[in-house]
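What follows is an incomplete set of chains from the complex, kept in their original frame.
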Amino acid sequence: MSFERKTDFGPPHYSRFLPPAIKANYGKWKYHEIVKPGVLVHVSESGDKLFTVRGASGRLTATDKLRMFCDIADKHCDGFLRFTSRHNVEFMTTHEERVDDIIQALADIGHPVGGIGAAITSIVHTQGWVHCHSSATDASGVVKAVMDEVIEYFDGRKPIPGKLRIALACCLNMCGAVHCSDIAILGVHTRPPATDDTQVNKQCEIPNVVAACPTAAIRPSTLEDGTRTVEVDQERCMFCANCFTVCPAMPLNNPTTDGISLWVGGKVSNARSKPTFSKLAVPFIPNNPPRWPEVTSKIITMIEEWSKDALPFERMGEWIERIGWPAFFDRCEIEFTKQHIDDFKHAGLSYNRSAHLRRASYMD
Amino acid sequence: MSDTPLLDELEKGPWPSFVKEIKMAAKNSAMSQDLLDLLEKSYRDKIGYWKHGGIVGVMGYGGGVIGRYVAIPEQYPNVRHFHTIRVNQPAGWYYSTDALRAICDMWDEHGSGLTNMHGSTGDLVLLGTTTEELEPIFDELIKLEFDIGGSGSDVRTPSCCLGKSRCEWACFDTMEVCHKITMQYQDELHRPAFPYKWKFKFSGCPNDCVAAIARADISFIGTWRDDIQQDDAAVAEYAKTLNILRDVVERCPSRCMEWNGDKLTIDNDNCVHCMHCINAMPKALAPGKDRGCSILMGAKAPIIEGAMLSSMMIPFVKIDEEEDYEAVCEIVEEIWDIWSDEGKNRERIGEFIERVGKSNFLEAIGLEPIPEMVAHPRDNPYIFFEQEED
Amino acid sequence: MASDLTLEEVVESMYKEVASVQGRKKLKPMDLQKMIYERFSDRADKRTCKKLGKEAIKELINSGRCVYSYYGGSFIELPPAEGVDK
C-alpha cells in the first residue's frame, strides 16, 4: 500500500479535538468558579456550564495509561480530553453529576485530582537520569518524592494562601521555567569537567569549546606529546556543563559531588508584582535517591513557613519581599553563606545599597 | 522481571508513579525493561548513563528527533539507541481518544511505549526508539496527520494556553494564532537555519499560563485597552467573603482603585493590566472588550549570559485581525534575517539584542523607541551620540 | 535583476564546501548561506541568493547527499559512514 510521503504538514487543527460544549462556546465564556479541589466550572454567556476535572500526571506516561485516560474520556467526556501546560490531564463534561465518577475513575488508576486555584500543582520537570546526558540529578524521581510529601497541598486538604509553583531542572540549561518558580529544584555539578585529553580534538572543535564557556575558564593547550586539547581554570569554572553539551569528551557527572540546589521567590505571572527570577536558598544537597529526604524536608519547611504567614494571593517571592530575606533564612533555618552573594555580571545590583535594615537579625 | 528495589520504593505514595509507567511499558517492550534496569543502576551509582546524540533524524528534516545512546550498551543492548521523537501537539493540548489510541498503537509497535505528555516546549514526546524505526514511525505519523516538532537551531514547536476555548480572560485567540504561526513557518521549523533555537509562546492574558515571558524568544501576552468590565452587584457580593481593601485594592501595583465599603472605582488610565483584581473577583470583573496582545522578546535560560525574561517590544496589536497578524509576521521575518546575518553561534535573540543594543536593534527592524519598552531610562552617562559629519 | 545563477550551481557549490571540510570543521546552514552570497554576489542579489541557498540545502538533505547533525547547534555534514556509534 504505497502512500505519498508528505512533509511540512504540521499538527492537526485543534477544532478536530474540541468537546462540543467548547465548540459551542468558543470565545464566549463569562466566568469560572472553583467547585471543589481539582474541579472548575466555566459558565458561558449563554449559561452553558462546563465542568473541568484536573487529574495529576507524572508526565512520563505509558501507552497503556493513555488508553485508560481514553476510556474515562470516552465514557464521560464524549471522547475528548486535554493536557495542561504543566502536564496534568483534564477531563471536561457539561454534566455535573459525572464529575465525581471521573474523580473516582482517576483515583482507581492512581491519579488524584487537584492543583486548581490556591494550591500546589504538578512540578514542571525534565528528563534527568531517564534520558539526558548532562543531568546532575534525576527529575521524575525527585518530583515523585516531593509530590508524595506535599499531596495535601495539591488535593485541597491543606488550603494555602495562593499559588505555589515548583519546577525542577536537572542541569544549568534549565529546561522549563525553573528560573521563575516559587520553589525551584536545580541539579548542580560541583566539579569541573573530567577532560579526556585524548578525545577532545577528535570529537570537538576546540574554538567552539573555548567559546562555549560563560566564564572564559577554558583555554586551548597542547600536551608534551603534541596532542591538542583544552585546559580548564579551576578558579573560574562554574560547572555549568555547557562545554559538555558542545564536547562529549568533557563529562561532569560525579556521584558524590553532583546534587541539588534550591531556589525560591520566582514568579511568571504579572499579577500584583512583575515576573521575577528565583533566588538561591540552599546551594547544595548531595543526591540521595530514591527519596531525597533532605530535599523534601527543606521544601516542606519553606512551604509551611510561607503558608502560615503569607497574605491571601501572596506568592513566595512577594512574601519574602515583605518580611525581608534575613527573616526567610532565619525562619527556614538555612545558613546564609558566601555562595548566596552574587559575583556574576550584575552582582552589584543585588547588594543592599541602602541603610534599610530590620533589627531582629543582628541583636547580639 | 528484574530486581529494582530502589525504583520500587517510588511505586508507593499517592502521586502517580513513573516507575509503574515504565514497568507497564516494560511488559511489552524490552527497550523499556532495559531502561528500568539502567535507571535502577543510575539510582545505585547516582549518575546517568547517557551519551550525547549525534546525527539522527527523518529524511528531509533537521530537527524533531533527539539522538540518545546509552553509555554502556553491552550491559543494556536494548537501549543502545533510545532516541526520542518530538511530535507537534495540537494547539491547547486537546485530543480525541481515537487520535490518542492510534498514536499509542503505533508507538507500542515501533518504540518503547513510553511518552512524555508533554515536553516542556509542548511537544508530545515519544520516548525511546532505534534509528531504524525512525522512518517507519514518520510514515505512520503522516497517516495520522501528526507532523514532527522542532529541535536544534530552528523554530521550535510553538505552544499556547487554552485561551478562548475555555477561558473568559483570553484577550486573543491563542490557539488559532499558535496554529497559524506553526503552519506558516513549517520550513523554519523542520530545517534549522538560525544561529540558535527560536521559541514562540502565546498566553491569552497577563496571568501568562504558558510562561511565555520566561520561556520564549518571542512572547505574545494578551491585554486590553479600554475599561475593565465591572459588575458592581457582583463586587458587593464578593465583599461578603473577601477583604477587598487589604487583598485587592492595596495589592494593585499602581494603586489605581478606591473602595469605600460598597463601591469599587477603578482609574482605568492608571491600571497596568496586571490581572490581580480580575483574578480575585472573576464574577465581578473582566478584561475590557477592546482586546489584543503585547509582544515581548528575548527570554532564555541562564547559559551563557545569565537567564533573561522577554521585554516589551510592541505594547498593543490586534493579532486576531489579518492585517496586524501580517504586520507581525513581517517584523518576525525581518528579525530572523538580521539575527541570521549578524548573530553569533548559539546566540539567542535576547543575547543578540543586548549585544548590539536594544536601540540599534529597534532601528534595524523599524520600530520606534517608546518609554513602555523600559522599566526606567538609562542611569549611566555613556550615551552614544550620532556623529554627523561636521 | 534576473540572475543567471541556477539551483544546480548553488547545490554543487555547497556540496563541495561541505565535503571539503568534513571531519575538520562543522558548517551551520547560516555559514553555507553566507558562503553562497559571498561567492555569487556578483551574479545575484542577496534575496535571490538566500532563496536559492534555502532550496539548495533542502535539495541536498532530501536527496540524502547531506544530513543535519546536532552538537549544541544544528550543522550540515556528509552522511556518516554506515556505523552509527560515532
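Chains here go by letter, A, B and C, matching the order in which they are written, and residues are numbered from 1 within each.
Everything below uses one rule, namely that a residue touches a chain if its C-beta (ideal position, glycine included) is under 8 Å from a C-beta of that chain, and two chains touch if they have at least 3 such contacts.
Just so it is clear, the structure is predicted and the values come from calculations on it, not from any experiment.
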Composition of the entire complex, counting every copy that the file contains: A x2, B x2, C x1
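Here, only the chains that are shown with their structure count from here on.
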Mean-CA-position distance for subunit C and subunit B (Å): 30
Rounded Å distance between subunit A and subunit C, as computed from the means of their C-alpha atoms: 39
Length of the line joining the C-alpha centres of subunit A and subunit B, rounded to whole Å: 13
Residues of subunit A touching at least two other chains: 208, 212, 242, 245
In subunit C, residues with contacts to at least two other chains: 71-72
Residues on subunit A engaged by subunit C in the complex (per definition of touch): 204-205, 208, 212, 242, 245-247
Contact set on subunit C toward subunit A in their complex: 25-26, 71-72
Sites on subunit B touched by subunit A in the complex: 6-7, 9-10, 12-22, 24-25, 32, 35, 39, 42-43, 45-52, 60-61, 68, 82, 84, 88-101, 103-105, 107-108, 113-118, 120, 122, 127-128, 139, 142-143, 145-147, 159, 161-162, 164-168, 170, 173, 175, 179, 182-183, 186-187, 190, 206-211, 213-215, 221, 243, 246-247, 251-253, 273-276, 279-280, 282-283, 286, 301-307, 309, 345-346
